[in-house]
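Moving on to chain A:
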Amino acid sequence: MTPATVKSGQPVEFQVSAADVNHGFGIYDENLVLIAQTQAMPGYTNKLIHTFDKPGKFKILCLEYCGLAHHVMITELTVE
Partner candidate 1 sequence: MKTFLATFLVVIVGSLVLWVSTDEGRAFTAEEARRLEIRETPRSVPDWRLQNQDAETFRIQDWHGHFIVVDFIYTSCPDVCLILSGNLKTLQKDFSTEEKSDKLRFLSISFDPEKDTPQRLKEYLHHFSADLRYWMAARPINPSQKEAILDFFKVIVIPDEYGGYTHSAGYHIINPDGKLVAIFGIEQTDELHTYLNQVLEEKENVSKS
Partner candidate 2 sequence: MSTTEVSSKIEYSDSENRNALIAVKSHLIAGLLVFLLMMLAGLAMRAAQGTWLEIGADLFYQIMTVHGAGVVGAAMITSTGVQWYFLRQYVRLSNGVFWTNFFIFLTGVVLILGSIFVGKYGGAWTFLFPLPAISMGAWSAGAAAAFQLGLLIIGVGFLILYLDFGRAILARYGSLARALGLTQLFGKEPVNYKHPAAVVASTMVLIVNFMGIAAGAVVLVMGLVNLFYPEFKPDALLMKNLIYFFGHVVINATIYASVIAVYELLPRYTGRPWKTNKPFYAAWFAIVFMVMGVYPHHLLMDFPMPTWALITAQVLSFGSGLPVLVVTGYGALMIVYRSGITWSTSAKLLFLSMFGWAAGVIPAILDAMVTVNRTFHNTLWVPGHFHFYLLLGLLPMLIGFAYFLAGEGDRKERPKAVDSLGFYAYLIGAFMTSMVFLASGANSIPRRWAVHLPEWIGFAQAGTIAASLVVLGMLLFITRALISLPGANNPR
């Protein structure tokens, strides 16, 4: 995901798509609370607009079963 850092207080547009199979794109805050999500689907780009109200390290987790590596699809997002 580029960039891996976004600013808080202003809307961020995530353009979510998938190259292989269906995935889910769930944004979790530092307390592991799900705050926004969309589906990631081959052939489509889902636009998710979210405004982070505070800075911190957020996690992106896969929220659609996508195969044996489903539970290791975790990445980080820094909000400044």
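If you want to know what made the cut, all candidates are chains of the complex that A comes from, given by their letters.
Everything that follows uses one rule, which is that contacts are C-beta pairs under 8 Å (C-beta built on N, C-alpha and C of every residue); 3 or more make two chains touch, one makes a residue touch a chain; residues count from 1.
Fair warning: this is a prediction, and the values are worked out from it, not measured in the lab.
This complex pairs chain A in touch with one listed candidate out of 1 or 2: 2. Chain contact summary for the complex, chain A toward candidate 2: residues 20-22, 24, 26, 28, 32-39, 41-44, 46-48, 61-72.
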